[in-house]
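Removed from the display is one protein chain of the complex; every other protein chain stays in position.
Right after this comes chain A.
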Amino acid sequence: MSNEKPQHANLLLGTLDMLILRTLVWGPAHGRQIGKHIQRTTNDFLQMQHGSLYPALHRLEKRGWVTSNWEMASDRNREFKYYRLTEKGKKQLQVEESQWKQMTEAVARVMWPSAEES
């Protein structure tokens, strides 16, 4: 199962914002780095679709959760558009995290009732 490409586009879309925000906790990053990081951290379980990533980044920026500016990369002699978490974004991350926790716990309780009770 772990080798199969995930088909849960809906799930991914719903949690993409949260994942991006969480990634940015480590520090500013450009789009490619964010995508790579998510992909790598999940052992390629979550394949980053560029078609979702960039619209999501711009959506987050419009909501004021991240800011962006062009900066020179430390390892390459080139400018990238770096995204940075804002205070508002940090709060939003906490909100989404706790919602997500509640959600998974609720789902787990339904799916594996005995395990939960113990």
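Here is the rule we go by: a contact is a pair of C-beta atoms (placed from the backbone, for glycine too) under 8 Å apart; a residue touches a chain by one contact, two chains touch by 3 or more; residues count from 1.
Following the convention adopted for this analysis, contacts and distances are computed from a predicted model.
Novice: Which name from "Chemotaxis protein CheX", "Nitrate reductase gamma subunit", "NADH-quinone oxidoreductase subunit H" or "ABC transporter permease" does UniProt give the chain that's left off?
Specialist: Matching the unshown chain against "Chemotaxis protein CheX", "Nitrate reductase gamma subunit", "NADH-quinone oxidoreductase subunit H" or "ABC transporter permease" yields "ABC transporter permease".
Novice: Take the complete complex as the reference. Which residues in chain A touch the chain that isn't displayed?
Specialist: Residues of chain A in touch with the missing chain: 30-32, 49-52, 54-56, 58-59, 62, 76, 78-81.
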